[in-house]
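All protein chains but one are shown in place.
Moving on, here comes chain A:
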C-alpha cells in the first residue's frame, strides 16, 4: 500500500463508520518503486492530503520529519504546462512524489485506532475483507 492510499483509507468496520478513524502501520516492511513524476497530479491531490496524518505515518515508518504545516504552492505560471513551478517547489514536489507514490508498505498490517481491527498486508496488498458481522 502506497502512503498516498494510506492517507485516505479508513476502517470499514461498522462501529467505526461515524468516526472515520485513522489507521496506523505495524511491522511495516517498505518498498520503493519508480513512478513517473507528475507535478500536476501532486498539485491536484495536495489540498486533499490530511497533513497531520501524513506526518504521523512518516514518523511511524521512520522517515525524517515533514514540515510543520502543509506546504502552500503558488499558482502555475503561464507557459508552465507541466506545473513544475519554481526550483524550490519542484524539489518539494519531488519529495512528496517519492513519499506518496513511490513508497509503499509491502507487508505488515494496518491497525484501527478506534476498534483495534487489524488489516494484514502482504505483497503490497491490504486485506480489507471483513467477516459479515463487522460490516
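Assume a contact is a pair of C-beta atoms (placed from the backbone, for glycine too) under 8 Å apart; a residue touches a chain by one contact, two chains touch by 3 or more; residues count from 1.
Note that in this section contacts and distances are computed from a predicted model.
Per its UniProt entry, the chain excluded from the display bears the name "Williams Beuren syndrome chromosome region 22 protein-like protein", taken from "FAD-dependent oxidoreductase domain-containing protein 1", "Ubiquitin-related modifier 1 homolog", "Queuine tRNA-ribosyltransferase catalytic subunit 1" or "Williams Beuren syndrome chromosome region 22 protein-like protein". With the whole complex as reference, residues 1-2, 4-5, 8-12, 20, 35-36, 38, 40-41, 44-45, 48, 50, 101, 104, 123-130, 132, 135 of chain A touch the missing chain.
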